[in-house]
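Only one protein chain is missing; all other protein chains are in place.
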Amino acid sequence: MAVEDSAYGRWQQTVAARYKDRSFVARNRSGVEVEPVYSGLDRMGNEAEMPGQYPYTRGIYPIHYQYQPWMDLQIIGFGLPSQTRKRMDLLLEQGGSKGYFDREAYNFIFDMPTSMGYDPDHPGVRGSIGDCGISVCKASDYEVLLDGKDLSKTTVSLVLNAGSPAMLGLYLAAAKRRGFAFDKLGGNLTNYIWDFFGHSGGTNFSPRGSYRLIADIASYCAQHVPLWNPLTISEHNICEAGADNVQAVAYSIAAIIAVNEECVKLGIDPDSVVPRFGFHVRYGENFFEEVAKTRALRRVYAKVNRERFGCKKSGSLQARIHAQTAGSLLTVQQPLNNLVRNAYGALAAVLSGANGMTINAYDEALGLPTEEAVTLSLRTSQIIAEETGAVQVSDPFGGSYYVESLTDEIERRVFEIIADIDDRGGLIACIESGWIKQQVSAAAYKWRQEIESGERTMVGVNKYTTDEPEQYAVFKPDPEAARLAIEDIERHRRDRDAARCSAALEKLREAAVEVSEGRTIGSVMENLVAAAEADATLGEMQAILHDIFGRNK
Amino acid sequence: MTAPHARPDASSLLTAVRSRDPLAIARAITAIENRTSTGNELAVAVRGQVNGCRTLGVTGPPGAGKSSLINALVQEMLPHYPRTAILTVDPSSPISGGAVLGDRVRMAEHSANPNVFIRSLATRGHLGGVTRMTRSVMDLLAAGGMDLVIVETVGTGQSELEVAELTNVKIVVNAPGLGDEMQAIKAGVLEIADILVVNKSDLPDAARTAAHLNAMLHHRGHDEHRSVVCVSTVTRDGLKALADAIEIKFAQLAADSTLAVPRTASARLLLARAVADRAEDMIARTVDPRIDVLVEDIAAGLLSRQDGARTAIGLLGELRPVSNARD
Partner (left out) sequence: MQDNAPNPRVLLTKSFIDSHDRAIATIALALRDAAMEVVLIDYEQPEDVVTVALQEDVDIIGLSFMSGGQVETTQKIVAELKRRGVDDLPLVVGGVIRPFDVPPLEEAGVREIFRGGAPLADVVATFQRLAKAYRGYA
């Protein structure tokens, strides 16, 4: 075919004549060169693909929002369980907390001690109790937090780091005490123990210990809590740590590969656990790139699970995506600008076909969100869903020369990075050697230097700045929370059946040794539930897991 | 007490060092590292002190878990060496001269222990993995009453010989799954290792790594006195055995001082390294028009580095370096 005779060829000639040698090629966040205009010639040879078809580039459902809107999950959690409960009731009143099929849904975040698996009376955590999340350390805390809720109709998302395994034990024990059957419980455990990208330090388990524990939890849930999602791979966290979009997608897939390899090694059929894995993806920095990365992520995930791990169930090939707007792009300067940023990020997520949504509060860079800000986040989602018409068409960018081409390019680069990681001995070896950390830190530093030089604009930060004094309401955590939490746990330790609790913890230790040595799988989670039922605390269970699975050093 | 930032003179600093004041020890190390006149005076005053305490070198490839191993090993050895110092050495950026020193994050368990003194050193442009002033810093630590000084370096294939020179007993740490790195350290490592450690022995491939190392030792024939020890900082398996093996080496050295002398092959390399250091120092600190011409010609692409080096070596004997030391 003679290019000159086509529309593209004529366009090229006009451009060359009119603009001479000037280049209009730009670079996006991941360094992909972006042409000013795309045409069909850029993507010859691709067969047509429809939404809901392998490899799910265009979405995991044939018909998406027209049938099932996304789930709004605003982040919630601060202070004591009783304080968070009040905020939950307010959110519900305002039309939030809606899960799929009329369920209520809550996205709980925990204070740093809880998130990392420490009790409030652990020395060294005092200043952080109830700050930036709920303080939870025992099964009975859920009786306060979810008092009166029908847990078979409530989706609970537990967002936390190294404390994840023990926290699931607390939740399941609380549900059991209240008589709910495990096969009716729905929810998520983010289980960030897989994340060695943006976190450092010794609070996490050793990389190998982490991936063994993930397999243990996944296999236990597949058998006993089949509606529970035991793992969220957070592309969002990797971006927030500073990686670019291509890196973040590649590392997310690499984490899935590491989990699947661990499962295969232990004799677990990937098809029995993979359908319950999900992703958490970040939006809000580069609109089209983020739409394309989402489509590429779905495609690569499907291909890897089918081709590399032989998965056959359609659920194993469909990447469920929970979207969250970018937290690290929220600015202290001119904080109302963040409302606008969040809205565009959320729109990118919707046009990508995300399945769930968290829109950050515009005042988050200042501290814990105020009630007004949380409400505005919810309204943003509602406006996109019910005013903009963005939900009328599935994969509206499908066939866009630009987005399709970018999707292919991101896919190509992602496979390149995955091959590199394979060559370096796999993800865990790359974590242990420090290579991953170096890659992420270098990308974060580069981004920061671009801000400094003005090459990258942040409105209100390095351009269009003002000297206005700040006068925004900032939520102030309750200074009493720490004292009350410590008194509460001391009382709890006094009142419980100490012999029963120690016996349960001893059994947990034995199970942990068995699992760590590869003789069995699933029994750590089983014994975490039993220990939590026997009133063991989060920190007590965590100490045992740290002992056996090692700390990240 | 004087204002903290008022830097005391060498003799009062030394008195405080000898009374084991940790702040004085820390500041004396800074002075030695910066090669200030106080530092030089201190280095001279404490020279050779390190012979009075035991020294342990730990090296190995990145990812072998050296820092974690030292952290665990110190717990094992502390009863015998109540006062222990750990020096961790990381490379300086060749461009800026700055450095990020992150090893001690893995030794957090000892942060609160006043008897464990940890110091992070940057190589500051030195060719190998150990800093030029490490020996003097070790002398200073000994003067400060340390019973044991541990030096951790990254095994880049260059630095092992320097660790060999610095410490009584040398352990080389390896771990399963570091295939390429293991090949890389092979060259220098067997010359200097007293004990080969396979870390992360809880991993499935550990036995194979140990077998491989044993085979390498066996192949060398005459190295029957060296051993391979498997350890896990997770399960703590093998830590006691490693501590015992180190003790036996210390005892052998105490009984037979000739063991501490480097083998001929090592000595030759050490000499070469020392010559290179000296040359680097002279070139860097000399103001001499003949050197400047060479530098400019290389920068302009008129002269190859190799040819420049040949000319510079001929000039070395005539150069008069200027001191840059100052307090």
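Order of writing sets the labels: A and B. Residues in every chain begin at 1.
One rule holds for everything that comes next: a contact is a pair of C-beta atoms (placed from the backbone, for glycine too) under 8 Å apart; a residue touches a chain by one contact, two chains touch by 3 or more.
Treat the numbers as computed from the prediction; the structure is a model and nothing was measured.
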*Would you list the chains present here that the left-out chain is in contact with?*
A, B
_Selected from A:328, A:382, A:400 or A:502 as touching the chain missing from the view_ = A:328
*Of the residues B:120, B:235, B:252 or B:311, which one touches the chain left out of the display?*
B:120
*Consider the whole complex, including the chain that is not shown, and state which of A:60, A:125, A:321 or A:403 touches that chain.*
A:125
_I need the residue numbers on chain B that touch the omitted chain, in ascending order._
1, 3-7, 22-23, 26-27, 29-30, 33-34, 36, 92-93, 95-102, 104-105, 108, 111-112, 114, 117-120, 122, 284, 324, 326
_Touching the absent chain: which residues on chain A qualify?_
111-113, 115-116, 118, 123-129, 131-133, 161, 198-203, 237, 240-242, 328, 330-333, 365-367, 441-442, 444-445, 448-449, 451-452, 458, 461-462, 470, 474, 476
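As a convention for this text, only the chains that are shown with their structure count from here on.
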*asked:* Considering only the defined contacts, which chain B positions touch chain A in the complex?
replied: 62-63, 65, 67-68, 71, 105-106, 108, 175, 177-179, 202-203, 233-234
*Where on chain A does chain B make contact in their complex?*
200-202, 206, 208-209, 425, 429, 432-434, 516, 548-550, 553
